[in-house]
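Shown next, in structure tokens, is the structure this report addresses.
Yeah, one chain of the complex is gone here, protein chain that is, but the others are all in their spots.
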Amino acid sequence: MPSDEMVRQALEAVSGPREAFMSAVKVAVDQVESYLDANTGPEEAKPERAASELGRFAEGRIDPQRFAALTGEHEPLDDRSQEVLEEALEVLRALVKKGDENFLVHLEEGDSLVDRVEAALAASGRAFGAAEAVERIRTGGDAQTARQSFTGGNPPGRWSRAERRLAPPLVVSVPGSALDVEGMGRLLEGNIRIVLVVDGPAPPAALVPLMTPGVFVLQTSDSKELARLSDAAGPAIAALLPDTCAGFVHDPLGGPTLGQRLTVGEIPDAKTVRMLGTMTTWRQAEALSQLAALKSASEAVALPSANGKSGEPMEEPAPADRLAAWLLDQANLTDVDTAS
Amino acid sequence: MSTCSLLALAQSEDRDYERADYEGVEVRWCPGCGDYSVLTATQRLLAEEGLKPEETVVVSGIGCSSRFPHYMNTYGFHGIHGRALTLATGVKLNRPELSVFVVMGDGDCCSIGAGHWLHATRYNIDMVVLLLDNEIYGLTKKQTSPTTPQGYKSNTQPRGSFLPALNPLEATLGITNASFVAQTAEWVPAHLYATLQAAYRHKGFAFVRILQRCPHFTPDIMNELVTDRDQVQLLMHDDGINAPGLDKVFENRRVHDPSNLDAARRLASDSQQTRLGLFFRDESLPRYDDLRRTTRLTAEERIELLNEELALYAV
Partner (left out) sequence: MAALSSAVSPEVRDSSRVKHAPPTVHRLDEHTVEIVSDSGEGAQKCGQIFGTVSAKMGNGVWTVEIIPAEIEPPARSVAGTSGIRIRIGSGPITNWGDETKLAVAFNEQSLLSRHRIGALADDATILVENRWATHDDEAIRDQWASAMEELSERNYTIIEVPMEEECLTVVENPRLGKNMFVLGLLAFVYDRDLDRIREQIAFAFLNKPKKIYERNVALLELGHGWASENLDFQYHIPSIETDQEMVVMNGNQAFAMGAIASGMELAAMYPITPATSVSHYLCDVFERFGGIVHQAEDEIAAIGVAIGASYSGKVAFTITSGPGMALKTEFLGMAVMTEIPLVLLNVQRGGPSTGLPTKVEQSDLLASIFGQPGDAPHVVMAPATIEECFHAPITARRIAETFRTVVMILSDANLATGVQPFPKPDPQVSWQAPMPDQAPVPEGARPYDWDPETGLSRRFIPGQPGGMHTVTSLAHDEDSHVAYDAEINQRSSRMRSRKLAALQHTMSPPPIYGEESGDLLIVGWGSTKGAIQEALDRVRAEGLSVSSTHLSFLSPLEPGLGEIFSRFRKVMTVEINYSDEPDDPYITEENRRRGQLAWLLRATTLVDVDCWTRVLGEPLRPGAIVEAIHTHMPTKKRGKRT
């Protein structure tokens, strides 16, 4: 059982995106409420609403009837649209009420990591769906179609680019035996932040397969390291593991060369690897040797070209860089230069 | 307050943009004005970075250069003389998710707005800040500006500017917490573009002084720099601003590591040599907009808290 303290630290490490997501939901709640207020109910209720908006200082001084008349007529919503808006509002309110629980997932042995993570994101993703429904109705769309945007889950595959940028972060507590990242790659888009708080023996290089040019990947046994997530741009995943696992960080903002982006600590001996859950020893050993290869490549490229002594940045790549390029090619990390 | 509303997100469609998507009303600068190329480069940058016109705000003061936002098809704020940075600060504190560009003239930024320039640099709020420096007051017809070269004649100092010109790079680099300082020239489009791109990608207050010709009032001021490439030195570094092919054009080059503040200050204050490139960049410095983010409350949450607060004063 990962300690509550570690989960708390993991939540803290994603406080930025957590607050951004919740704020956006809360702003939307207020907006939908006020839209409903303004566009439902009889025309005669408008002065009362104006009076209550104007507050007590205006009492006896500003005539709400006249004030309301200034701001023009509204076209009341049809019942069906109102109903759907209210449902959408409920979805948003429920997310507000759920608070931090929106960002927590707890896995048991035998659970599929990718399925649970996707399900959690799909649940939070209903917020995006609800907002879409509201917009559709406000721009004169059909209420029935609008409703479909938030009934059921709304998995990340359906999110727009802007929605991905506001992706809700997740803190996943997971037993080491369930730390199978198969399929996770496709969830790492936009600004997603996933922190895996791992308990018990775990595959030593579990996150290695997730390293692609634009993804921030961190494996560590030191919870303080999680703070680095807040500096990442783009998708990021981190695992807090027992110290028998490899420690490394791949930071796309580190610089253009592999040496600048990848830092690898001690790599455990592949012989210590045991079968865990669905992860065979062979697969775990493969991940370890890939990490080892990347480590030696990164150390080879960390040449002093960055200190400017060469002075001419446009020259041919050094042999070490060419070696790195080949290795990267093998590791599916070909276009490191384009990530930003 | 921290962010946009989900409702705003819901309308945003995924699409690509072209330069033409960012063109505003018909441009009315003088023929040959250096501001044109800055406008073009900015529009190109926005298209290439895929910035949504509705999520981009261009803020300016008053001056020829400050007409800039009208010529962009984004949200724009053509404010008052010298105060653009204060408006931009308000926009960013309230809506951190918007991309903000600030365009100022040399009188706008370095004279009437100098106080805000100093403080905005220190706030280090994430925005791109362009100083369009033609070394003269353009709109008001040729008065001396703080950056007018010493001895240069104008309508207010007809026997020549009395004092040595204020150096905006040196000044900015002297301000605590300055995080990005670069210089480029409007007549070197490749370098201009690369500089704008680096400034946009910088997380923090990206200050770019753009040398800008005013063919009407100061046609001669930058002549030599334009015609004699050797008069301009290009700053080079892997971490600097690297426009493809420029190293072939500029013979006069120098390696400068933009993480070295002392060296940056030395190079910037050298009045013998005009330099283009990235003088300084440090993304690790604190950002006021980051530090001031708060989480929004719903109206109901606010009432609950307010009632708790009022209870402390109950009698």
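Here the chain labels run A and B in written order, and each chain numbers its own residues starting at 1.
The rule is short, and it goes like this: a residue touches a chain if its C-beta (ideal position, glycine included) is under 8 Å from a C-beta of that chain, and two chains touch if they have at least 3 such contacts.
Computed from a predicted structure; not experimentally measured.
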* Structure fact -> Out of B:G32, B:G115 or B:G151, the sole contact with the unshown chain comes from B:G115
* Residue of B:V57, B:C110 or B:A268 touching the missing chain in the full complex -> B:V57
* Structure fact -> Per the whole complex, from A:T71, A:T244, A:T272 or A:S289 the residue touching the absent chain is A:T71
* Structure fact -> Checked against the full complex, the residue among B:G34, B:G63 or B:G76 that touches the missing chain is B:G76
* Structure fact -> Residues of subunit A touching the missing chain are 23, 27, 30-31, 33-35, 37, 49, 52-58, 60-63, 66-67, 70-72, 135, 138-139
* **Residues from subunit B at the interface with the omitted partner, ascending** => 1-2, 4-5, 7-8, 11-12, 24-25, 52-59, 62, 69-70, 72-80, 83, 85-95, 98, 115-116, 118-119, 292, 294-297, 299-300, 302-303, 305-307, 309-310, 312-315
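In this text, only the chains that are shown with their structure count from here on.
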* Report the inter-chain centroid distance for subunit A and subunit B in whole angstrom, where each centroid is the mean of the CA atoms. => 31
* Mind listing the subunit B positions that touch subunit A in their complex? => 1-7, 9-14, 201, 203, 236-240, 242, 244, 247, 253, 255-257, 293-299, 301
* **subunit B-facing residues of subunit A, complex** => 16, 19-20, 22-33, 92, 96, 127-128, 130-132, 134-135, 160-163, 166, 233, 255-256, 305-309, 311-314, 340
